[in-house]
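Omission of a single protein chain aside, the complex is shown with its protein chains in their original locations.
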Amino acid sequence: MSVRIRLTAFCFAGAWAAMAATAVAQVYVGHDIPRGGNVEISGGVGWAAGNDLGSISAEETRNTGTGTGPFVLFDADSKMKAAAGLQAHIGMFVSSAVSIEGGVLGARPHVTTQLSGDAESASDLIADETLTRLIIDGSVLFHFTGASFGGGRGVPFVFGGGGYLRDAHEKNEVIDTGHEYHAGAGLHYWTGQGKHRVGIRADGGLSWRTGGADFSGTTRAVPTITGSIAYLF
Amino acid sequence: MRRASALMLTALMVAALSSPVSAYLKLGTKLGTRTVTLKWSQLPIRYFVTDRGTSGVTSTQLQQAVQSAFSTWEGVPTAQISSQFVGFTLATPSSGDGATVIGFQNRPGLDRTLGATSFMIDTTTGAIVESDIFFNSAFSWSVSAQGESGSFDLQSIALHEIGHLHGLAHSAMGETELRPGGRRVIAAEAVMFPIAFSAGTILGRTLRADDIAGIGDIYPSSTYTRNTGSISGKVTKSGKGVLGAHVIAFDMQTQKLVGGFSLSDDGSFVIAGLDPGPHVLRVEPLDDGDIESFFDATLNIDVDFRAQFYNKIIVVPKAGGTGGVELKVVAK
Partner (left out) sequence: MVGAPQFQAGEEAVLFLSASGPSIAHIFGLSQGLYRVKTDSTGHRLVVPPVLTANSDQPQAVTRGDVTRRQLTLDEFAATVRQAIARGER
């Protein structure tokens, strides 16, 4: 009798140990997270804040004895207004935590130049044009799988990367190019189960832009926000 | 070819043309009913220097200053011009001797004139036969590299007059003030501005964007055609063209200023030789008393309007032009 009892206890203990090993291997309860080999396609809207494009003056060489410094004929203060546009990304998860992606953003920001301070009292006036802006970029995303929520649906991430900037002026006759670097954070929220699923993606960050339609050659830090529908497979 | 009797051009003349000329302001002459741009048809321009100096400047220094001025114009990459110093001469700068002579002349009666350029033109072809420049030795001159107080810089004035010799007219890119004794330049952004900087300065030795655009327009190199562009349009007032308006293009990337004029009764203008990129435009009347420095007196120049800006950023393409600009001015 005593032998039978000891054998049973051993079997139950072994079964319990097996169940415990399975629980440790499973990080999330419920839905699978994206993993290496998954491809994500997303598309939606993007918005970039406005930024300063530089203040310059139209100057003439001053004659000796008429004052100091150049003679200012007028001042020109330029800005690019905030603009929304369309954006899309395609990326691949190289692991559960890391994905790489390429993206494209198109927008039509409005550029204004405030003309003022005319030496011959020409009235102040705003001259303007509309650009067609294209940004093609690449990014690396790090997904904080350990901080997921909603049963694993919501996964925050951070990203960083760089890209090519192309501004076409009105009539597309003149193209100014430049580059940009960006960094930020965002969130995926997936629905459905299995390998194919749909989700939403939102992110915000800063884009450091140099060149393009910038009159002073200064690097500008521009806040950006995007919102997308994402498809994972 | 039998040469017809030559006509000496005694004054700056730009006639109203049926179609606008490119950019800047160029000297022209009438051949019958048409106006042709003054231009040397054969290069290099061969010139003599009068073998006579003035107080503070030897004839050798005169020749060196003249040569430096020619070299400055020839250094413009968008222009194709050349010159050749033939030698010293005892002849003075005077038209009709068949030679281009540059030298000092004592003209005390011209007490507001530092120097002047005259031309002899073949009236059959419009080609320049000779051009002479005198520097008025009634003034005090200097060739010092730092300038000399109380003396006018010879190289600066030579640069201006040799601009005329090449066919450039005056630029309106400058501001002046009235003071006891006359007008003085406050500032200028063109060597071809008609009034010189004060004595003692060498600021006039450097060509500005306006000058460079002009010389490239008359003698364009392949670089000029490939790498520059233009803005064209009209200046109008109450729907009618304005003749003689000064239009300034300001490059937002390089901050260069280049000017042009509306040279037709319909107000048409073209500003060429511009770097590609965004520009803003400004128009102003030439109502500061210097019309005769720019235009033929027979033209009905309109000066009754206010200075103003254009409300669009104009983007100049490379090797092309942006047209359709209409600058609508209002009467004073």
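Labels for the chains are A and B, by order of writing; each one numbers its residues from 1.
In this section, a residue touches a chain if its C-beta (ideal position, glycine included) is under 8 Å from a C-beta of that chain, and two chains touch if they have at least 3 such contacts.
Worth saying up front: this structure is predicted, and the values here are computed from it rather than measured.
Colleague: Looking at B:S118, B:S142, B:T201 or B:S268, which makes contact with the chain not pictured?
Modeller: From the options B:S118, B:S142, B:T201 or B:S268, the contact with the absent chain belongs to B:S118.
Colleague: Of the residues listed, B:T37, B:S198, B:S293 or B:N311, which one is in contact with the missing chain?
Modeller: B:S293
Colleague: Tell me which of B:T176, B:T201, B:S230 or B:S262 is the one touching the absent chain.
Modeller: Candidates B:T176, B:T201, B:S230 or B:S262; residue touching the omitted chain: B:T176.
Colleague: To test your reading of the contact rule: which positions on chain B touch the chain that is missing from view?
Modeller: 10-13, 27, 108-113, 116-118, 164, 169-170, 175-184, 186, 194, 246, 284-293, 296-298, 301, 303, 305-308, 332
Colleague: I need the residue numbers on chain A that touch the omitted chain, in ascending order.
Modeller: Interface with the chain not displayed, on the chain A side: 119-122.
As a working rule, only the chains that are shown with their structure count from here on.
Colleague: CA centre of chain A versus CA centre of chain B: separation in Å?
Modeller: Spacing between the chain centres: roughly 53 Å.
Colleague: In the complex formed with chain A, which residues of chain B make contact?
Modeller: So the residues of chain B touching chain A come out as 173-175, 177, 184-189, 197-198, 200-201, 203, 208, 248, 250, 252-253, 255, 257, 276-278, 280, 282, 284, 306-313, 315-318, 320, 322.
Colleague: Give every residue of chain A touching chain B within the complex, in rising order.
Modeller: Counting only chain A, the residues touching chain B are 56-67, 70-71, 73-74, 76, 78, 111, 113, 115, 118-123, 125-129, 169-171, 173-174, 176, 213, 215.
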